[in-house]
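Quick one: the structure is below, and I'll ask about it shortly.
Here the complex is missing one protein chain, while the rest keep their positions.
Should a chain be cited, it is by its letter among A and B, assigned in written order, with residues numbered from 1 in that chain.
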Amino acid sequence: MYSRAYKAFVSLPPLVWVGLFLLLPYALMFAHSFWAVREGVVVHDWNLQNFKTLYSNPVYFAVLLRTMRIAASVTLCSLLLGYPLAYYLSFHAGARKELLYQLVIVPLWVSYLVRGYAWKTILGSEGVLNGFLQYLHLTHEPVAFLLYSPFAVVLMLTHIYTPFVFLPIYASLEHIPRPLVEASQDLGAGSTQTFFRVILPLSIPGLLAGATFAFVLSLGDFLAPLLVGGASGTMIANVVQSLFGAAFDWPLGAAIAVCILIITISLLFLSERAEKRWSFK
Amino acid sequence: MSARTSTRRAPLLTVYAALVFAFVYLPIVVLILYSFNRDGVGGFPPRQFTLNWYRQLFADGPIWDSVLNSVIVAAGSVALALTLGLLAALALDRASFPGKALFRRLVLLPLILPGIITGLSLLMLAVFAGAQLSLLTVFLGHGTALISVATTELFAGLQKIDRSQEEASLDLGATPWQTFWRITLPNLKLSLIAAGLLIFTLSMDEIAVTFFLIGRDNTLPLEIWGRLRRGITPEINAISTLIFVFSVALIVIWYRVRTRGLGAEARELLERP
Partner (left out) sequence: MSSAEANLTNETSPAPGALLEARGLAKHFGKIQVLKGISLNIASGEFLTLLGESGSGKTTLLRLVAGFEQPTAGEIWMGGERLDTLPPYKRQVNTVFQHYALFPHLSVRENVAYGLRVKKTAAREIGGRVDEALRLVKMQDFATARPTKLSGGQQQRVALARALVNRPQLLLLDEPLSALDANLRKQMQSELKALQREIGITFLFVTHDQEEAMALSDRIALLRDGNLEQVASPREIYSHPATAYTAQFIGQTNLLRGEIHRSIITCGNLRWPVEDGDGPAIFSLRPEAIRLCTDGKRQTHEVKFRGAVRQQIYSGASELLEVDCGGGQLLRVRLPASGPITGEHEFVFSLPDAIRVKE
C-alpha cells in the first residue's frame, strides 16, 4: 500500500538524524575510551590503559561497588513501595482507581530537581526533619547521617523511582483477567495463595521492566549524589563527570562511561529476555 | 458480557498504600509549605506566613531570563521531536528496511539510558564538530533525546488508526500525500497534542543532558542548580512550587487528552471488573 518513495521519505530523515546524533556520538565516546591524555591534551593513542586503570584502581572500584549497592537498594525499596501500591490500585481501589492513578503519575513528571531539592531541605542538619524530631524532643541534636550520605541518595532516588516502578507493574496487573483471580478462589485458594500462585507470576514482566528501569537509571545518576550524597555518597557517574570537568581526562571518563553503557545494555537485554520468558500470551 | 462486580476491602493494604502515597507527596508538600515561611527553609514548625519569597522571585531577572530560554528550547524541542518522531513512527509502522530492529532500539535508547551517557556523547559530538556550547546545542540535545518519547506516543496512536480509512481514501482517488494530510494526521491529532505536552514538560525540566551541553545562557533547571551551589534560599522553594503547579497542570491536561482519545476502549479498560 505504501510506495517506495513514501517509505524512503519517512525512513530517511530519522535514520540520518539518529545516525548523526546517536550512533556517531556513541562511536565517538567509544573511540575516546581507547585514547589517552598527555599534558592536558587528548592524544589519539589507541590503547587499553583506561580500562586497566578502572579495573586496578581501588578507589574507582570501590565507588563502582558502592554505586551498585545504592542502585540495588533503590530498586529493592522502590519495588517494596511501588508493587503494593500498584496491587492496591489494580485490585482494591474500585471506583477511585482512575483518580488515584492520575495522582501517582503526576509526581513522575514533576522536575527531578524540584524533588531532589525538597529532600535536601528536609534532610539537612537544619532541615525540616531534624527540626521536626527536635520539636518532638525525640532527638537533642541534628542527626548527621540523614544528609550527605549514601542513605540520603538511596532515599531520594527511591522517592524519584517509585512511580517509575509503579507504572509497568500496574500495567501488568491490569492485564490479568479478573476471572483468573475468581477461578483461583473458586478452587479453594485464599487471597495470599492466589497472590503467590497466580497474580505474582503473571506480573513478573512488569516487575522486571520496572526494576531494570530503576536500577539502570540509579546506576548512572550523578545529580542525586551532588545534591544529597556528599563525599561518602559519590557514585560512579560523578567520577565520570569530574573527569570531564575539573579532573580533565576525557579518555578515562569515556572509558568509564562506556562501561556503564555496556552494563546498562546488558541488563536491558537480559531483562527483555526474562520478560519474554515470563509472559504467557 | 458484563457482570457487575464489587471490590473487596483490604484494610492493611489500604493503609500501606496510603503511606506510600504520603511518601511520594510529602517532600513536595513540605517544599510548598516552606516557600511561604518567613524564617527560611529549615527548622520546624514553619512559623510565619509570608509572600516575600515570591516577591523576591518575581523581581529576580536572571531567573526569568532562564525561564524564557527554557521555553524557547522546549518549544523548539517539541517541533523537532514531533517531526522526526512522526516520521520515525511512520517508518516503524509501515516500512521495512535492513537494520530496522536496530533503528528502533537506537531511537528508544535515550529513554532508558542514564542522562549522563546521552549528554556526554552529544558533548563529544559538539567538540568533534567544533561547535560552541550554547542554547543551540541544548536544543539539539533535548530534541534528540525526546524523539523517543514522540515516537512511542505516535506509534501507539498509529496502531489505533483503522487502516481501511486510508485505503478508502486512496480508493476514492486521493494521493498518498493527500491521504496523509486529510486522514492520517487528523486521526493523530490527539496523539500529537499528548506527545507535545509531554515533550514540553520534559524539556523544561531536563537537567542531566543539559548539564553537559550548556553554554553561557542558562535554562531554568541549570539556573536553579547554579544557585544551589551558592546556598539555599526559600526563593528556590518559591520557583520550585511554581514549577510544580505548572507541571501538574500540564500533566493533567496531557492525561485528559490521552484518555479522551482512547474513548470507549479506555473506559472499558478502566471499568473492567
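A few remarks follow.
Following the convention adopted for this analysis, a contact is a pair of C-beta atoms (placed from the backbone, for glycine too) under 8 Å apart; a residue touches a chain by one contact, two chains touch by 3 or more.
Note that the structure is a prediction, hence the values are computed from the model and not measured.
From the options A:Val63, A:Leu202 or A:Ala255, the residue with contact to the unseen chain in the full assembly is A:Leu202. Touch with the chain omitted from the figure is made, among A:Glu39, A:Glu141 or A:Asp186, by A:Asp186.
Residues of chain A that touch the chain left out of view are 177, 179-180, 182-190, 193, 197-198, 201-202, 278, 280-281.
Rule of thumb we're sticking to: only the chains that are shown with their structure count from here on.
Taking each chain's centre as the average of its CA atoms, chain A and chain B sit 17 Å apart. On the chain B side of its complex with chain A, the touching residues are 5-10, 13-14, 16-17, 20-21, 23-25, 27-28, 30-31, 34, 41-45, 84-85, 87-88, 90-91, 94-95, 97, 103, 106-107, 109-110, 112-117, 120-125, 128, 140, 144, 147, 166-167, 170, 176, 198, 201-202, 204-205, 207-208, 211-212, 221, 224-225, 228, 232, 236-237, 240, 243-244, 247-248, 251-252, 255, 269-270, 272-273. For chain A in complex with chain B, the residues that touch the partner chain are 1-3, 6-11, 13-15, 17-18, 21-26, 28-29, 32, 81-82, 84-85, 87-89, 91-94, 97-98, 102-107, 109-115, 117-122, 124, 126-128, 130-132, 134-135, 159, 162-163, 174, 178, 191, 213, 216-217, 219-223, 227, 237, 240-241, 244, 250, 253-254, 257, 260-261, 264, 268.
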